[in-house]
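Take a look at the structure below.
Just one protein chain is left out here, and the rest sit where they should.
Each chain carries a letter (A and B) given by its place in the written order, and its residues are counted from 1.
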Amino acid sequence: MGDLILTMKGINKTFPGVHALNDVDFDLHRGEVHALMGENGAGKSTLMKVLTGIYKKDSGTITYEGKVVEFNNPREAQEAGIVIVHQELNFLGHLTVAQNIFIGREYMKGKTIDDARMIEESTRLFQRMNINIDPTEKMNNLTVGKQQMCEIAKAISHDAKIIVFDEPTAALTETEVDELFEIIRELKKKDIGIIYITHRIDEIKVITDRVSVMRDGKYIGTLISKDSTKDDIISMMVGRVIYEEPKTESKVPKDAPVVLKVENLNAGRSVQNISFELHKGEILGFAGLMGSGRTETARAIFGADPKESGDIYVNGTKVEIKSPQDAVIHGIGYLSEDRKRYGIVVQRTVSENSTMACLENFMNGFFINKKKENKETEKYVRSLAIKTPNIDQLVVDLSGGNQQKVVLTKWLVKNCDILIFDEPTRGIDVGAKSDIYKLMNELVKEGKSIIMISSELPEILRMSDRIIVMCEGRKSGELSIEEATQEKIMHLATMGN
Amino acid sequence: MPKNTHKSPGLSNRSIIQRLGGQNVVVFLIVVALLVFFSITSPNFRKYSTILSILDYSYYITLIAIGVTFPLITGGVDLSIGTGLICYSLVGGYLVVYQGWPVWAGMIVCVLSGAIIGLLNGILVGIMDLPPFLATLCTMMMTRGLGSIFSRGLGIPWPTAGTEGGWFRTIFKLNIEDLKLPLGFLWILLLVALMSYILNHTKTGRYVLAVGCNREATKLSGINIKTVYIKAYLISGIFAGLASIAYSAIFASVYPGTGAGFELEGIGGAIIGGVSMTGGVGSITGTLLGVFIICILKTGLPFIGLQANWQQIITGIVLITAVLIDLNRNKKKLKR
Partner (left out) sequence: MNKIKQNPLVKKIGFNRIVLCLVLLVMYGFFALFANNFVSYNRILSAMNYAYFLGFLALGVTFVIATGGIDFSIGPVMFCSAIMSGYLLTHYKWPLWICLIASIIIGMLYGTLNGYLVAYRNVPSFITSMAIMQISKGVASVFTKAQTVSWPQLAEENGWYRNFIKIKVGNTYFPVGFIILLVTAIICSIILNKTRAGRYFLCIGSNKEAVRLSGVNVKKWQMLAYIICGTMAGIAAIFFVAAYTTVQPGYGDQYNNEAIAGCVMGGTSMAGGLASISGTFIGVMIISILQEGILAIGLNKNYQLVITGLIVIVAVYMDVISRKRKV
């Protein structure tokens, strides 16, 4: 390990309503692989975005190669030698590997692009990295692993001194992971510093030198990888004091009927052979890290995305769900995690959004029975305590919490008995959060059944009767609320198979 | 670690069409098949005069198709090329016929007018961020009106072959004694080679492909995408200008109010030739072949008894089919 190439000290970043980075420290040596771990929302991505100039920090210093720096945009960071290889690769699919690597800075022979030279340089680059890729192949035709290597090669060709990997192995096969690690070892030899964001604890000892953990925007600590244990890391990730009382036991009777049964659901890489049951009056928590496939599973059940195979039973009867229409007919409602894009029609009013799922019940012949619609809407505005000046208010003007309540109203008006909440309190302030929790508890008391997808462990522990944990598209475990702890959940969520 | 459900590493994701040698090969085979079909079903089709006919009427369509390939590759479209080419011909022709300008000057005016409207389109789309089909729909409307205004509502007869200014017609149709040579085809081939080179080997073309492929990634690479859009629409406009010359050279007169529908053949030809509506993919030779399919159909159908008007219907159906195929192709890609 060489000398320090990067020091970040006392980094603070606030967004409206959330202190995303709270006095965070981080440093990196040349030739070191320094892992950065933490739950969703811990602040890892935000820290990297501050480093590369996508966000402007509120306070703190970044020292790079001995000088204090401040990057205003990713291009400046790139030119200085700091490059991110994102999880979602962003490349030009129809162009070739060589063309991608040199986009924007092509070698020219007069007015002509010197493709031959670019191919030559790329080949040399790949040889130096010990990678076997044909630079004349179109990016779209490569596997994800090879595409990623091209991104890395591009970074190196930009003379990168620091490369940030954001969940690099999430989409790779075992062989490809080994190949990636080989390349990382080569990069280390070249004194390139590597920041490695991952949730796979098993990788820490294999490829990293140190591991730092963040939690709720704070820097928790750093361990030397070879001296650390999995438990050490997990307890740093989750070791928070939970101020709310976690649920200690489930009140759902043991003989409660199964309202929803999912068997062998398959929908691409994110939903692999998922099976589970939902009981009447139960809140079934779905825990896991981002990208574990929970939203995809919910959408497949709801018919929003096509599925490859799998059976769904509602109240014991097998049902065919090919579109959201089918799901809604069978009494399933889905509250998307992206409320604004999928949950509400922003430019319409509260009342219009409330009846969206069953407008046919509010007809007077050909005309919409506005009176009935208003009455029903007002009923829920009162019972759910939706803060809005009137029901003709455009939903876009409501706060996040109240928008969520409108989405919920939509499904209650339709009388859905099975509700899937996807990140129900995301982007909602604390006061409204407890409102939502109260509502959920009331709903299950009335006999409805809830699946709650959440990335917030305290929320999972507070609300669920049972917990299913997903990891990389598979169900990695099931826990009752009595036996569940943050550590156990995180263990299951970070399992590599 | 999860097992990868994908195929073997490396060159794994080629579709059937790619395995057949690429879209161009498939389209070429269709061209050949059509020629064979018409030749067999109608003996009159096999004459040299028919080939001449196909070629003559293909020039102006091919030129606008080559031009519109660029906006299409960026993921946009240029609808003004049809009425546009008529407009530019009327403007240039008016100056030649009624103001006594020399023909070569008129030709330059044609191309310049196309360039101006092309630039306007580029600004509307690239800088003002208007949706391409709307912006070019408006310029389509405007060129229709402008052409008419300029020519005072009259049809313009460009000088005929044999008269003093008529030499420009020989650029496309060279008659040496009894031999009729479709010289225009030579220029088309040269232009195809030139534009193909520009698309694949210059920065302009490369960035057009990049922007159409992934606008964000291109922007992040530091490329000024506004200029890219402007260049793409400027090329389209210039080629509409060239097409107006070809049109004037082949037809005896140019009439205002015509031209709507040409853009369909140009765009349709490009899409059949492999340009994708979603952008990022396209080749000039493909466009050439695609336009040929349309032209052969246009000329060949009357030979098997279908009136010329069926050609409009067929073109419409062919366009929809080409787009459906293109959509299907992209759906397969997204499934990965």
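Definition applied: contacts are C-beta pairs under 8 Å (C-beta built on N, C-alpha and C of every residue); 3 or more make two chains touch, one makes a residue touch a chain.
If you're wondering where the values come from, they're calculated on a predicted model, not measured in any experiment.
Q: One chain isn't shown here. Among B:Cys213, B:Leu264, B:Val281 or B:Ile296, which residue touches it?
A: If we include the chain that is not displayed, B:Leu264 is the one touching it.
Q: One chain isn't shown here. Among A:Val69, A:Leu89 or A:Leu359, which residue touches it?
A: Hidden-chain contact among the options goes to A:Leu359.
Q: Tell me which of B:Val77, B:Ile156, B:Val208 or B:Ile225 is the one touching the absent chain.
A: B:Val77
Q: Consider the whole complex, including the chain that is not shown, and state which of B:Gln23, B:Thr74, B:Ser113 or B:Thr139 touches that chain.
A: Touches the omitted chain: B:Thr139.
Q: Tell me which stretches of subunit A touch the chain missing from the display.
A: The list for subunit A reads 302, 304, 323-325, 327-329, 334, 336, 341-348, 352, 356-360, 363, 366-368, 370, 410, 414.
Q: Given the full complex, what residues of subunit B touch the hidden partner chain?
A: 77, 79, 124, 128-131, 133-135, 137-142, 144-149, 153, 256-257, 260-261, 263-264, 267, 277, 307, 309-317, 319-320, 323-324, 327
Quick note on the criterion: only the chains that are shown with their structure count from here on.
Q: Within their complex, state which residues of subunit B touch subunit A.
A: 1-7, 9-14, 197, 201-203, 206, 209-210, 213-214, 216-218, 220-223, 280-281, 333
Q: In the complex of these two chains, what residues of subunit A are touching subunit B?
A: Interface residues on subunit A, with respect to subunit B: 74-75, 90-95, 99, 103-104, 106, 108, 111-113, 115, 133-134, 137, 140-146, 169, 172-177, 269, 272, 472-474, 496-497.
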